[in-house]
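Note that one protein chain is taken out, while the other chains of the complex remain in position.
Chain IDs A and B follow the sequence of writing; residue 1 opens each chain.
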Amino acid sequence: MNNPPDISQDPAEHEEYAHGIQKHVKGYLMVGAALIVCTALTVGLSYVNFGSQKANIIVALLLAVFKVSLVGAVFMHLAAEKKLIYRVLIFTGFFVFALFWLTYLAWYNPIVR
Amino acid sequence: MEIPYTISTRPDTGLWNAKIGIWLFLASEVMLFGGLFSAYIFLRLDARPGEWPHGLLNVPVGTMNTAILILSSVTVVLAWAALKMRRYRAYWWYMLATILCGVIFLFVKLYYEWPQKFEHYGIFIKPAALEKYEQYFGNNRRTEKGLEPRIEISGHLHNPEARTDANIKEYEIGLDPVYVDPNSPANDRPHFLYVPPTDHLATIEKEDVERIDSFGPWHSAYFASYFTITGLHGAHVLGGVLVFIYMWLPVSKRLYQRNPEHLANRVEVCGLFWHFVDLVWIFVFPLFYLL
Partner (left out) sequence: MDASTSFETHHDPHAHSGEHEHHQLGWWRTYIFSTDHKMIGIQYGLCGLIFLFFGFSLMMIMRWQLAYPGQALPVIGKWLPYFFGANTMPDGKMTPEFYNSLGAMHGTIMIFLGVVPVAFAAFGNFVVPLQIGAPDMTFPKVNAASFWAFAVGGVIMLTSFFVPGGAAKGGWTSYTPLSDISDKGPGFHPFLNGQTLWLVGFIFLITSSLLGAVNFITTIIQLRAKGLTWMRLPFFVWSQFVTAFLLLLAFPPLEAAIVMQLMDRTAATSFFLPAGMIVNGAPLHISGGGSPLLWQHLFWFLGHPEVYVLILPAFGIVAEILANNSRKPLWGYKSLVFSVLVIGFLSFVVWAHHMWLTGMGSTVSAFFQTTTLLISIPSVIILSAFFISLWGGSIRFTVPMLWATAFLPMFGIGGLTGIPLAFNSADLYLHDTYYIIAHFHYIVAPGTIFGLFAGVYYWYPKATGRMMNEFWGKVHFWPSLICMNVIFLPMFLQGMLGMHRRWYDGGQGWTLSGEHIWGLTGFQWNTPISWAAWIMGLAQIPFIFNFFWSIKHGKKVNDNPWEATTLEWTAPSPPPHGNFVITPVAYRGPYEYSLPGREKDFTMQNEPVEPSERSRRAAEPVLVH
């Protein structure tokens, strides 16, 4: 889904532009509905046993990641954003990962427990 | 003096200033909540068997609050789209809806979910005395099935004065349903609907008790992270609501008449913040309510 282009001063073009936005609005509503459905799904699936607690956590988090990427991609316009913002986010992602992974590693590998 | 690129975009980046600013701010927010969630993971991994509670939160209410936040995310993006289409009236209504969603969310949290927890007590039994209360725990069956043992009996405390009065030798607690029928397979996993404590009274001798606490932040690492993360998240919701109220007041109308694109940009920036708050909640909800 692309971002709406910048608004034009020309009334004829503006009409077309407003129409373009209108299409986006439909998309926003659909994503909203999808998010609500996913929420219901998350709750429902949490009462299904996927074999182990680990599997249950993975299923729930995968759904959460899916929902979050919907919000990010559509509501926050990340599906078509400028390079610079991707770069900032990739950096941030790397450091969050470092924070999670290394904290986990430090927990996982002590001399004595 | 005029600072360039406040509304128009800089050609080589294709962005206006505040958009970069808000994304950088959100990057720092990611790290903030990242720190809290990594603490959550660390503490949960560190918890001994039975120490990390499950199913103590009200799932239907949490689900409703999730839906409310998602709804508010939709309305705020619609508000922005309305501004882009130069429909101020529609913008005004969508903004009002967003503010109301935020207020309802906070209201549910502060006046329903949190206070309920402070009236609910959990009694941790000393390891040596666990066997004595087997009728409430059902640990023999749980060990057989490879489930984590239960070490805490929770419910409505009928003699709260026992906490301070040394002359009272036992606690009387109206049990939560799980402890009434601990061996039922239905109780192996948390229930969807919240069931209040029953009238089934259990008497627990003080000398068997390791610790008694209400379900406040002091109860366990679980509730500590629950209150801290939802509290900080709530503070973000509150901040967002205040900013949205400012943008909904007549001040915004004047800015709209002067420069509608400026207002649209402001709404976009605040909307990005609001979506982020929504996004955090999408993780909070399963991690605390469901898993």
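Here is the rule we go by: a residue touches a chain if its C-beta (ideal position, glycine included) is under 8 Å from a C-beta of that chain, and two chains touch if they have at least 3 such contacts.
Owing to the predicted nature of the structure, the values given are computational and were not obtained by experimental measurement.
Undergrad: Going by the touch rule given at the top, which residues of subunit B touch the chain that is not shown?
TA: The missing chain touches subunit B at positions 1-6, 10, 13, 15, 17-18, 20-21, 24-25, 27-36, 38-39, 42-43, 46-48, 51, 211, 213, 216-221, 223-225, 227-228, 232, 258.
Undergrad: Just the residue numbers, please: which parts of subunit A touch the chain that's not shown?
TA: Touching the chain left out of view, subunit A contributes residues 84, 91-92, 95, 98-99, 102-103, 105-106, 109-112.
Criterion: only the chains that are shown with their structure count from here on.
Undergrad: Per the centroid of Cα atoms for each chain, what is the distance between subunit A and subunit B, given in Å?
TA: 19
Undergrad: Quick one: in the complex, what on subunit B touches subunit A?
TA: 13-15, 19-20, 23-24, 27, 30-31, 34-35, 37-38, 41-42, 45-46, 59, 63, 66-67, 70-71, 73-74, 77-78, 81, 84-86, 189, 192, 261, 271-272, 275-276, 278-279, 282-283, 285-286, 290-291
Undergrad: Give the list of subunit A residues in touch with subunit B in this complex.
TA: Going by the criterion above, the answer is residues 4, 7, 14, 17-18, 21-22, 24-25, 28-29, 31-32, 35-36, 39-40, 42-43, 46-47, 49, 53, 56-57, 60-61, 63-64, 67-68, 71-72, 75-76, 82, 84-85, 88-89, 91-92, 95-96, 99-100, 103-104, 107.
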